[in-house]
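Removed: one protein chain of the complex. Kept in place: all other protein chains.
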Amino acid sequence: MNYFRSHILIETDEASVQQGAKDIMAALKQELAKHKLDKEINVLETGSLGFFERGVCLAVYPDNVVYGDVTLNDIPQLVEEHFLKGRPLSRLMLEKAEKKNIPLEYAKRIVLENSGNIDPEKITDYLGVGGYLGWEKALTEMKPADIVQAVKDSGLRGRGGAGFPAGLKWSFTAPIEGVQKYVVINADEGEPGTFKDRLIMEGDPHKLLEGTMIAAYAVGATKAFIYIRGEYKLCIARLQNAIDQAYEYGLLGKDIFGSGFDLEIEIEIGAGAYICGEETALIESMEGNRGIPRNKPPYPGQEGVWQKPTIVNNVETIANVPAIITKGSDWYQKIGTPECPGTKVYTILGDVAVPGLCEVDMGTSLRTIINTYGGGMKKGSRFKAALVGGAAGIFLGDSMLDVKMDFHNLAEYKAVLGSGAILVLNDAVNIVDVLESVIRFFRHESCGKCVPCRNGNEQLYRSIKKIKAGLASEDELDKMILLADAMYKTSFCALGQ
Amino acid sequence: MYQEIFKKYRPTKDNLIYILHDIQDNDPHNYVSEEAVQSVSEYLKVPVNHIYGVLTFYTMYSTKPRGKNVIRLCESPPCFIKGCDNILNKLKETLGVESGETTTDGLFTLELCACLGLCGNAPVMMINDEFYGDLTEDKAETIINTIREERA
Partner (left out) sequence: MSKMININIDGKNIQVEEGKTIIEAASAAGINIPSLCYHQDIKPSAGCGICVVEIEGQPQPKRACCTPAYEGMIVRTNSVELRNLRKMLLELILEDHHVDCPTCIANNKCDLQDLAYIMGVKTEDQGVLQTKKPIDESSVSIVRDPNKCIQCGRCVTVCNDVQTVYALTTVNRGFEAEINTPFSKGMADSTCINCGQCVVFCPTAALTEKTHTDPVWEELLNPKKHLVIQAAPAVRATLGEEFGMEEGSLSVGKMYAAFRKLGFDAVFDTNFTADLTIMEEGTEFINRFKEGGTLPLITSCSPGWIKFMETFYPDLAENVSTCKSPQQMFGALVKTYYAEANNIDAKDIVSVSIMPCTAKKFEADRPEMTDSGYKDVDYVLTTREIARMIKEAGIDFAHLEDEKADDFMGIYTGAATIFGATGGVMEAALRSAYFLLTNENLPSLDIEAVRGMEGIKEAEVDIKGTKVKIAVAHSLGKARELMDKVRQQIKETGKSEYQFIEIMACPGGCVGGGGQPFQSNLAARARRGQALYKEDKDLKMRQSHENPAVAAVYEKFLESPGSKKAHKLLHTNYFQRDKMSGAVVKEATHKH
């Protein structure tokens, strides 16, 4: 095997590819070959490095340097300076990476530990960093009930929005016997400002698969589906590739590891409906119907896809599972807060200096996230509020900056952690405008079945237009608040609420 | 004429979403026609009204003929804050159509859509399967003109 003195990891997630990452990679290889460096320096593809609005990024190991906004024209100089002369090209270096050693500090990352570190299209890379050890351990050393217990003990809560304890969810379905059971991974990410699941799937698809496998074994499902929104073409391709490889390596299929357990994983594709992020709507969609939420009960755990017991979990939730199995629930429980152990992946957007993706301990305050991981506010702008949790989330103002953010604490402030999107607004932004955009979103994305949501959002939309046009009387806002409260209390599913 | 597509899928209702995707992707006008719906209904033994209900529920489908290039501009809050309204106006101006309409040369259809999950590069649009991020008015115009030249 070749020994490489350096590895260049170039991110090829959907956004970077669109900005020419593939061409840059080709040029880089060519340039290295020109200088006869191609035997010394390896060029690899990887998932998102966690920087947004920085064009194509690439990381160099073991030098721990990240370059951003790399273009084709930069390649000759970059190769000459950094790889020939050994002097990192400061012009393109991302300050943040050096200053805070983020996101190159992996110790605390669980979900994203490999993202930006390994080639997501190679199962060998994943195996090389200890991948599928959890699957092996689960299948060969543990009983399904042990796994359910371990996940229960870990305190892992669903990362899809509501924060329902994952182990508890599994424990309802695991004991049901004599019927086909299913595991469905909810990757129908549609919450505005959220794309953590896309980055997880693009950056480390095998981790999601491993978590899915363990979940399936734990609840006794021999078939699992990953429901991905139709627009995520790269995710679909990477996951399909990963599934194919897993079959090839005997990690999926019949009698896995000689355990007698069979498992198949299939990808299901959505067609554009935010509401399908709601688990029963997602199930309706899988069955070829309009994505209208079902009456609950019965819960999917008892009657889900094709009336069979079905566990629906979010991508991020499941991506936590392998680590819980390999490192144990005690280890997991020590991370984050007692009520909500573990980490949380956020996407920080808006008026921060360095918009990006980060995985931090549960309970990290908004202030820390903005200042440390977002690099503070953009120069010259002042914090006004942050929309946390996507469109379904809530505006958090100054007073909330130091609240420890987890499902438990935020609930006390009637706020939700939701999907983990943080949209930071400066004081120049008109909240009414943003609100209009949020309401417009819901007016369109409501499934249309239920009055509070369908007519309610329309009514709010009309009110806000009135306010914008200066036609509203003073009690218009009071009316809106009353209505919003009524919608919250009477909506059928969480969308309206 | 849809038999080639049907061959790939078992005739069960849960394949409806895929079949509709496949039909639309292979249609020169990027839509699912009445005839297609009728064929699918016969193949899957699912009533026409159900298929129509599904078609109109999901935003990726169209029941009306569209241009060769379907532009879907995100109007969700992150893109909104970054000025997608200006991009929309620019696109309308460049294309000479309102949102939901197709240019007379049949090259473009302009649509608005909800979050595409590329908020790090807001404002974002998709043209067919391609993403275009960090849009400015100039950039949007250039993209349209490039496609127009390439595919005219």
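When the chains are written out, they are named A and B in that same order, and each has its own residue count from 1.
Basically, a residue touches a chain if its C-beta (ideal position, glycine included) is under 8 Å from a C-beta of that chain, and two chains touch if they have at least 3 such contacts.
Every value quoted in this text rests on a predicted model; they were computed, and no experiment measured them.
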item: Contact set of the excluded chain (shown chains only); value: A, B
item: Options A:423, A:450 or A:464, residue touching the unrepresented chain; value: A:450
item: Touch criterion as defined above, residue of B:29, B:50 or B:92 at the omitted chain; value: B:50
item: From A:42, A:222, A:426 or A:490, residue that would touch the chain that is not displayed; value: A:490
item: Interface with the unshown chain - residue positions in chain B; value: 34, 37-38, 41, 47-53, 56-57, 59, 63
item: Contact footprint on chain A, counting only the chain that is left out; value: 273, 275, 290, 295, 297, 442-452, 454-459, 461-462, 482-483, 486, 489-492
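FYI, only the chains that are shown with their structure count from here on.
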item: Residue numbers on chain B that touch chain A, as the complex places them; value: 12-18, 20-21, 44, 46, 50, 53-54, 57-61, 75-78, 80-81, 113-122, 126, 129-134
item: Chain B-facing residues of chain A, complex; value: 14-15, 18-19, 52-53, 189-195, 198, 229-233, 268-274, 285-291, 306, 347, 349-350, 355-357, 387, 391, 421, 423, 425, 429, 433-434, 437-438, 440-441, 444-445, 447
